[in-house]
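Here the complex is missing a single protein chain, while all its other protein chains stay put.
As written, the chain order gives the labels A, B and C, with residue 1 at the start of each chain.
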Amino acid sequence: MISPQVPHGGPEVRVPHHINDPVIRSERLPNIWCPGCGIGIVVGAYVRALQKSAIPRERQISISGIGCTGRVSGYLNLDSYHTTHGRAIAFATGMAVARPELEITVIAGDGDLGVIGGNHLIHAARRNVDINVIMVNNFNYGMTGGQHGGTTPLGARTHTSPYGNVETPFNIPYLVAAAGASFVSRWTAMHVRQLTAAFSRMMEVKGFAFMEVLSPCPPTFGEFNGFPEALDMMKYFRDKAVVDHNADLSKIAVTARPDDSVVVGNFVDRKRPSYQELLGDLRARVQAQGVAKK
Amino acid sequence: MSSADAGGLKPGDHFMMGNFACVEGAILAGCRFYAGYPITPSSEIFERASVRFPQVGGNAIEMEDEVGSMAALVGASFGGAKVMTATSGPGFSLMMENIGLAYITEAPVVLVNVQRAGPSTGIPTLVGQGDMMQAKWGSHGDLETIAYSPSSVQEFFEFTIQAFNAAERFRTPVFVMADQIVAMMWERLRVPPAEEIEVTQRLVMEPAADQDRERVVFDYAKDFIPMPIAGRGSRVNVDSLTHDSRGYPTTDHGWSEKMTRHLAGKVRGHAREIWRWEEKFLEDAEVAVVSYGSAARSALAAVKYARAKGVKAGLLRLQTPWPFPDEVVEKVSRKVSGLVVAEINAGQMIHPVRENSRCPVVGVPWAPGTLIEPRAIVDAMQAVVAS
Amino acid sequence: MKFEIRITGLGGQGAITAGHVFGSAAALLEGKEVVVTEGYSPYVTGGWSRADVVVSDEPIDYPLVSRLDALVTMYQEGLDLNMKMVKPTGVVVAEQRLVDLSKVVGDKRVFPIPAADAADKLGKKVLMNIVMLGSAVALAAPRSLEPLKKAVMERFPKAAELNVRALDTGADLARAAKGRSIESLV
Partner (left out) sequence: MRAQQVAVQKKEIGPGAITREPINAAKFHKPVSRVYIIPERCKECDYCWTFCPNEVLELSDEINAAGYHHPKVKAGKENDCVNCGMCQAVCPEFAIYAKEEPRQ
């Protein structure tokens, strides 16, 4: 039933370039991530938020740490920085203080930001440094071959917890909200539209804007924990995610068990003075007093 | 080159602590960003920076640890700021990780290490010079280090400015290896007029055409490569991984070789321009002391005393321990019958001295947490002359 | 000519400040070569602290004191630990009520100064260090007090006059102390 005014579709068309290619370093594709890895989806969501943002592309900065998610910066056609393991937020803090007009986004993994860099995470949230931080949480150390970390659920099996993990993991949004961030959210790699919307909101937020993105890690975490295919975990996210923006954050720890639900949402969006604003006020106050030259 | 910043200390004579003089040198050199973590005996640098930097439109921020401090410095350096921190041994150890980041990403950073006594926590309030080898070998992988070692408040001020100039020119971390004595002592500081203070500005990369994906951003054939500063549209990937001329990570042997040679070569190839040293009474010396930092003041006292006793003694003071001024040491070693290395540690710089000398070299191991006593150096010199 | 002085006291008494004032006067106003070094116990307050000042007409190589021309002490151990460093021709300026001088009776180098009481009379306890400094200079390095006065005025612009009076008081007490023997005090 196609009227003459309506165009015809047709079979797929093979092309050399993607419509997002101007925003990425497409010459570096295919990327290094495993089939079904959620990191690429996060990159796509970030790219679409970049395209929508009114902030000039020159001022958009991407900073990563080390590990699988650490490679994100290298695929973005921005001023990008691939730093050291755990230190991306500290690196970003320095740049953000030196250049408050930049829109800095840190994209890194759970082990990177939440474990080795956990101290930088909570202190940046405490200071409310005006940066965006995306933590792609795949529940384990992927690049080194699947070891347990500070976000690995209790009981989960990895190469270094072969009998089940005996460490209680961080409930990351609860932690970051308690530390003082202006914006705290959690989504999954399956929530592709909410991811982009949250990215866009984070670029507007003044202060520390944080998002945890739960992501499949098929070859290491998934295989041992009831999600043999990447698709299994994506379906888990689709079927078991409960959107609750007003969730009690103390109760949203992730178990990553196929029968348990996962609470997602934009949990915190509040106004607190950012670190850069407070530093700017301080400078203005000091300079108004005049510099008594000795 | 341009001249010093107008926001700095008034020209003329001041009576000042070494740690304070260091901060004033940094401000005159154009430094406007400090990220630190307090540690004895360097804390006055952070305190003074906290007072002074906001006055001149800069920031002095406290990070959660030294690891974060050094990371923040590299970030701010790529933000275009001239950056510094100060620490002591324990903090220096923590900073090693991101000193390596600064090195491989070619970020100008100035780090002042006010050395104290002992390994681990050691004796925080007492003097040592035990971090000299750490400065050279502390961060993993091949690193070519530039380090200054001041012996007076005046030099602490001047070497801080020179450290910034070297850091900006060579785009590399540069250390000022001070010590507790020179940091805590008060002396007269003579500040020259701003126009007489030469200040080096870094080479900055021009914005790139958006779609020019094939350009060579890092031309390793050149020693000095313009720095891609965030927010100017250079669209460069800055990477802690070994990277090719476009800044992309690579495991290619050729690029690994090229990048590593470039990083070391830009310092080694210009070592003669970096070297600074002072010679005293070397013309007719039969024995010479090699020393640096506050220890060199004891060495000078020892040399004068020995001369008064009829021993033809001389002093070679290394103002830049790294890159090691091998030719200078070798030349001196050919003139004397022996060298005595006076330093406040169990023997560190004695190793490159020995490696480059043509005469016997003896050390004066010294680690009680005090300035090395001239008497010990005189004894060593007399033993060298007697043998 | 080289002159070495150690000023020592307990945290809060201002020993290090007195050293800085003396050092800056000599360096900036008298054109001397000066090094001031500091030392203190690991306790932030309450522990000992000291300033060592070397003044010379020549550039100073070894920066630390070795043989004291003057020792100024405002606590007991400051005397006990440092007497052995004082030259035979040196002077020891001790706070009369804070330091027990019974063990050094007969030592002609030692001068008790009632600086604490004098500071109380001036209306500010914290002036004790400046009173002691005035005494020390009058006894050990007789010279004009003018550069020192300028230095305290610069250092304490809000209490300039009071500090100048403290220096004068110290010098007066020094003159009085010269006429007294230690025996008469113990």
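Note that in this section a contact is a pair of C-beta atoms (placed from the backbone, for glycine too) under 8 Å apart; a residue touches a chain by one contact, two chains touch by 3 or more.
Source: prediction; values computed, not measured.
Every visible chain touched by the undisplayed chain in the complete complex is listed here: A.
Among A:M234, A:L249, A:V264 or A:L279, only A:M234 touches the chain that is left out of the view. Summarising the interface, chain A meets the missing chain with residues 2, 5-21, 24, 26, 29-31, 33-41, 43-45, 48, 190, 192-193, 196, 229-231, 234, 238.
Convention: only the chains that are shown with their structure count from here on.
Centre to centre, using the average C-alpha position, chain A and chain B are separated by 38 Å.
Put simply, the C-alpha centre of chain A and that of chain C have 62 angstrom between them. Contacts with at least two other chains are made by residues 14 of chain B. For chain C in complex with chain B, the touching residues are 20, 23-24, 27-28, 33-40, 42, 60-64.
Of all residues in chain A, only 22, 25, 27-28, 57-59, 61, 63, 66, 71, 73-74, 77-84, 86-87, 90-99, 101-102, 119-120, 123, 279, 282-283, 286-287, 291, 293-294 touch chain B in the complex they form. Residue ranges of chain B in contact with chain C, taken from their complex: 13-15, 124-125, 181, 184-188, 294, 297-298, 300-301, 304, 371, 374.
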